[in-house]
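Removed from the display is one protein chain of the complex; every other protein chain stays in position.
For chain A:
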Amino acid sequence: MSDLYIDETLILNDLHAADADEALRTMALNLYDHGLVKESYIQAVINREQEFATGLPTKGPAVAIPHTNKEHVHQKTLSIGVLATPVPFGIMGEESETVPVELVFMLAMDDEHSQLSMLQQLMAIFQDEQQLSFFKNTNDKTKQKEALIDALSLSRQGGETR
(Lines give C-alpha, C1' and ligand atoms only; values in the text may rest on other atoms or scores of the structure.)
Protein backbone atom coordinates (compact mmCIF):
# COMPACT_ATOMS: atom_id res chain seq x y z
CA MET A 1 0.00 0.00 0.00
CA SER A 2 1.23 3.47 -0.85
CA ASP A 3 -0.04 7.00 -0.41
CA LEU A 4 -2.37 8.62 -2.88
CA TYR A 5 -0.48 10.76 -5.37
CA ILE A 6 -2.23 13.88 -6.61
CA ASP A 7 -0.62 16.35 -8.95
CA GLU A 8 -1.68 19.18 -11.22
CA THR A 9 -0.29 17.34 -14.23
CA LEU A 10 -3.03 14.74 -13.67
CA ILE A 11 -5.81 17.28 -14.05
CA LEU A 12 -6.76 17.55 -17.71
CA ASN A 13 -9.04 20.50 -18.44
CA ASP A 14 -10.76 21.02 -21.78
CA LEU A 15 -10.16 17.40 -22.71
CA HIS A 16 -11.23 16.79 -26.28
CA ALA A 17 -12.45 13.29 -26.96
CA ALA A 18 -14.85 11.90 -29.54
CA ASP A 19 -15.86 8.99 -27.33
CA ALA A 20 -15.22 7.28 -24.02
CA ASP A 21 -12.34 5.19 -25.42
CA GLU A 22 -10.48 8.28 -26.57
CA ALA A 23 -10.98 10.06 -23.26
CA LEU A 24 -9.73 7.02 -21.36
CA ARG A 25 -6.76 6.55 -23.66
CA THR A 26 -5.63 10.17 -23.27
CA MET A 27 -5.95 10.09 -19.49
CA ALA A 28 -4.35 6.67 -19.10
CA LEU A 29 -1.49 7.59 -21.41
CA ASN A 30 -0.86 10.66 -19.25
CA LEU A 31 -0.67 8.45 -16.16
CA TYR A 32 1.73 6.16 -18.00
CA ASP A 33 3.87 9.11 -19.16
CA HIS A 34 4.22 10.11 -15.52
CA GLY A 35 5.35 6.62 -14.56
CA LEU A 36 2.33 6.00 -12.33
CA VAL A 37 0.88 3.01 -14.18
CA LYS A 38 2.23 0.26 -16.38
CA GLU A 39 1.70 0.45 -20.13
CA SER A 40 -0.78 -2.40 -19.77
CA TYR A 41 -3.04 -0.13 -17.70
CA ILE A 42 -4.07 1.83 -20.81
CA GLN A 43 -5.75 -1.06 -22.63
CA ALA A 44 -6.89 -2.65 -19.38
CA VAL A 45 -8.85 0.40 -18.28
CA ILE A 46 -10.44 0.71 -21.72
CA ASN A 47 -11.40 -2.96 -21.79
CA ARG A 48 -12.79 -2.87 -18.32
CA GLU A 49 -14.93 0.15 -19.10
CA GLN A 50 -16.42 -1.75 -22.04
CA GLU A 51 -17.16 -4.74 -19.83
CA PHE A 52 -18.18 -2.90 -16.66
CA ALA A 53 -19.30 0.64 -17.42
CA THR A 54 -18.60 3.27 -14.76
CA GLY A 55 -20.76 6.23 -15.83
CA LEU A 56 -22.74 7.70 -12.94
CA PRO A 57 -25.63 10.13 -13.36
CA THR A 58 -25.53 12.72 -10.57
CA LYS A 59 -27.66 15.69 -9.63
CA GLY A 60 -25.02 17.85 -11.34
CA PRO A 61 -22.60 17.04 -14.17
CA ALA A 62 -22.44 13.29 -14.77
CA VAL A 63 -19.21 11.52 -13.85
CA ALA A 64 -17.37 8.33 -14.69
CA ILE A 65 -14.89 6.48 -12.49
CA PRO A 66 -12.85 4.27 -14.81
CA HIS A 67 -10.41 1.94 -13.05
CA THR A 68 -8.91 -1.49 -13.42
CA ASN A 69 -7.02 -4.18 -11.58
CA LYS A 70 -4.17 -3.30 -9.31
CA GLU A 71 -1.53 -5.30 -11.18
CA HIS A 72 -1.42 -2.51 -13.78
CA VAL A 73 -0.70 0.16 -11.19
CA HIS A 74 2.66 1.45 -9.94
CA GLN A 75 1.44 4.26 -7.73
CA LYS A 76 -1.98 4.84 -6.23
CA THR A 77 -3.29 7.97 -7.89
CA LEU A 78 -6.30 9.84 -9.19
CA SER A 79 -6.63 11.80 -12.42
CA ILE A 80 -9.41 14.20 -13.36
CA GLY A 81 -10.51 14.82 -16.93
CA VAL A 82 -12.87 17.70 -17.66
CA LEU A 83 -14.37 16.95 -21.05
CA ALA A 84 -14.65 19.82 -23.55
CA THR A 85 -17.95 18.36 -24.68
CA PRO A 86 -19.89 15.63 -22.87
CA VAL A 87 -19.11 12.10 -24.01
CA PRO A 88 -21.49 9.16 -23.60
CA PHE A 89 -20.39 6.51 -21.09
CA GLY A 90 -22.29 3.37 -20.21
CA ILE A 91 -24.14 3.70 -16.91
CA MET A 92 -22.79 1.50 -14.15
CA GLY A 93 -25.03 -1.50 -13.66
CA GLU A 94 -27.13 -0.91 -16.77
CA GLU A 95 -27.16 -3.14 -19.82
CA SER A 96 -26.88 -0.51 -22.56
CA GLU A 97 -28.06 2.85 -21.23
CA THR A 98 -25.54 5.70 -21.47
CA VAL A 99 -25.08 9.05 -19.76
CA PRO A 100 -23.31 12.15 -21.20
CA VAL A 101 -20.29 12.39 -18.91
CA GLU A 102 -18.60 15.73 -18.22
CA LEU A 103 -16.12 14.76 -15.51
CA VAL A 104 -13.92 11.67 -15.52
CA PHE A 105 -12.23 10.59 -12.28
CA MET A 106 -9.75 7.94 -13.33
CA LEU A 107 -8.59 5.79 -10.46
CA ALA A 108 -5.37 3.84 -10.21
CA MET A 109 -5.62 1.74 -7.10
CA ASP A 110 -3.15 -0.63 -5.54
CA ASP A 111 -4.77 -2.11 -2.50
CA GLU A 112 -8.10 -3.67 -1.73
CA HIS A 113 -8.93 -2.31 1.67
CA SER A 114 -6.90 0.83 2.14
CA GLN A 115 -9.06 3.03 -0.04
CA LEU A 116 -12.45 2.98 1.59
CA SER A 117 -12.27 6.49 3.02
CA MET A 118 -10.81 7.88 -0.22
CA LEU A 119 -13.60 6.29 -2.22
CA GLN A 120 -16.26 7.42 0.22
CA GLN A 121 -15.01 10.97 0.04
CA LEU A 122 -14.96 10.75 -3.73
CA MET A 123 -18.58 9.58 -3.67
CA ALA A 124 -19.36 12.51 -1.39
CA ILE A 125 -18.06 14.82 -4.14
CA PHE A 126 -20.39 13.07 -6.60
CA GLN A 127 -23.31 13.80 -4.32
CA ASP A 128 -22.42 17.48 -4.11
CA GLU A 129 -23.64 19.39 -7.15
CA GLN A 130 -21.64 22.49 -6.29
CA GLN A 131 -18.36 20.65 -5.96
CA LEU A 132 -18.91 18.90 -9.27
CA SER A 133 -19.67 22.20 -10.95
CA PHE A 134 -16.55 23.66 -9.38
CA PHE A 135 -14.35 20.93 -10.83
CA LYS A 136 -16.04 21.30 -14.18
CA ASN A 137 -15.89 25.09 -14.48
CA THR A 138 -12.84 26.28 -12.57
CA ASN A 139 -10.21 25.62 -15.24
CA ASP A 140 -7.42 26.35 -12.76
CA LYS A 141 -5.37 23.27 -11.96
CA THR A 142 -3.96 24.63 -8.73
CA LYS A 143 -7.41 25.44 -7.35
CA GLN A 144 -8.82 22.14 -8.58
CA LYS A 145 -5.97 20.21 -7.00
CA GLU A 146 -6.40 22.02 -3.69
CA ALA A 147 -10.15 21.42 -3.75
CA LEU A 148 -9.55 17.74 -4.45
CA ILE A 149 -7.06 17.43 -1.61
CA ASP A 150 -9.49 19.20 0.72
CA ALA A 151 -12.38 17.04 -0.39
CA LEU A 152 -10.38 13.87 0.11
CA SER A 153 -9.16 15.16 3.50
CA LEU A 154 -5.55 14.76 2.54
CA SER A 155 -2.85 16.86 4.06
CA ARG A 156 -1.19 19.37 1.76
CA GLN A 157 2.42 18.39 1.35
CA GLY A 158 3.51 18.88 -2.22
CA GLY A 159 2.33 16.22 -4.60
CA GLU A 160 2.74 13.37 -2.16
CA THR A 161 -0.03 13.15 0.35
CA ARG A 162 -0.64 10.97 3.31
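Everything that follows uses one rule, which is that contacts are C-beta pairs under 8 Å (C-beta built on N, C-alpha and C of every residue); 3 or more make two chains touch, one makes a residue touch a chain; residues count from 1.
To be clear about the criterion, contacts and distances are computed from a predicted model.
When the unshown chain is looked up in UniProt, the name that turns up among "Molybdenum ABC transporter ATP-binding protein", "Xaa-Pro dipeptidase", "Xanthine dehydrogenase family protein subunit M" or "PTS system, galactitol-specific IIB component" is "PTS system, galactitol-specific IIB component". One of A:85, A:120 or A:142 touches the chain omitted from the figure, and that residue is A:120. For chain A, the residues touching the chain absent from view are 48, 51-54, 56-59, 65, 67-70, 91-95, 107, 109, 111-113, 115-116, 119-120, 123, 126-127.
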